[in-house]
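Of the protein chains in this complex, one is absent; all others appear in place.
What follows is subunit A.
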């Protein structure tokens, strides 16, 4: 289900034109190149005719590109002519960039970074979703615009931000550079207007208007497999990009954070280039020295590993980002047919007879909570043991069950806990895992391979606590999808026509003791395959032994289902 996040890119567009600030990781790993394209295209099986032209499609696009590349090398001056001609709205700052840092031009995904900065800076200011796909690479982001005069005002107050000398000097540098680039722009502008006819005047206008705005754009690069694109784009946009961008925008507005940090990164890069460092070294230095770069790298690592990214932006905004997992617990029904449904459809239904299993040590969880965390949440994490039902916990904490549910849901959503049935020695556990860690547990695991009540595995009463802890540990770590073998009782009887059913039941139960029949009739409403034994015990408050006995007596009528 994960995302195919390849890289995160930060681009800013200011009076100096679009600038490529930072990308992480330095050398993104592409997905294995479309391993021989989907079978549909090669097709020996398709009974339809095979269009041989279709087959070389992938190669073809590359060929064309190559041709153009070669040709551009061969006739460089012609091409230069073409790209420098300030003929339309994309009068290139690219040309400016290439003048400035031609030797430093780095490439990413086979494109020059200057070129990427250009195409990733939307010319129209609308702070909406940006989405561009080039072959298999998809770039998504939410550009942020703000009027330049505001930025200028802010930059006066910027130094209060504990800024060091370095930043000052880089600012100075930048000023002179900006001047020179402005000069270039001025040279260009008359050109633009003279060259363009009335038709594109509006364009030029837009372009110039845009000059009064500054943009930053945090772009996520994905390479999803076929048919996955829309889902992955929506997920990462909704859960990560909008939230992270909003926090950065806030900090930008508050204290010009993004611009200052971006300029520091550029200064570090230029510095590194002067010192003849490799790009890997430059990235390393940048990550050490720059908080924004650190945030980007951390978000990249956590999101691409399908974990929760916990970042603090500018020591001010505390942000937790994740793409919520589709199946957060084992209670999730394994059918994934309604994937696109309600966002929380895949989260388990919480019931009073469930409990929570913390997936980390309570101390860890408490540490990761903000200082103003809900006190009940803190208490719950402190007292939680997986042998107590949520209902019992709510009495222990003296709060409503609804409140406990909310807290439980919160912990589950943030992957700190999962919903399980109360761990008890009478439960039946079976192994369902893929990692084996320690030799000593082989015997233990092997004994779990044949399902029987957990108690029967425990050699003596003294070891009971240890064995309970062992199963807790297993449920938590080694076996992410350990299934407790749930018991569900179902009646195998004519299911329609209750009248008939009743008659029939009467006939069947006639030989049994009356009190047993009474219990059976009381419980019969649960015997439809939808109720777990744990649930029946909780709701009817009967003992496990009684239930067992009834099920035993009526075993002709009731089948116990285990999964």
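In the analysis below, a contact is a pair of C-beta atoms (placed from the backbone, for glycine too) under 8 Å apart; a residue touches a chain by one contact, two chains touch by 3 or more; residues count from 1.
By definition in this document, contacts and distances are computed from a predicted model.
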item: Among "392_t:CDS:1", "Iron hydrogenase small subunit domain-containing protein", "Eukaryotic translation initiation factor 3 subunit I" or "F-ATPase delta subunit", the UniProt name of the subunit that does not appear here; value: "392_t:CDS:1"
item: Among A:133, A:291 or A:516, the residue in touch with the chain that has been omitted; value: A:133
item: Sites on subunit A contacted by the missing partner chain, in the whole complex; value: 38-41, 43-47, 49, 51, 53-54, 57, 60-61, 64-65, 67-68, 71-72, 75, 78-79, 82-83, 87-90, 92, 94, 111-112, 115, 119, 122-124, 126, 128-135, 138, 196-197, 199-200, 202-203, 206, 225-227, 229-230, 333-337, 430-434, 436, 439, 442-443, 445-446, 449-452, 485-486, 488, 490, 492-493, 495, 529-530, 559-563
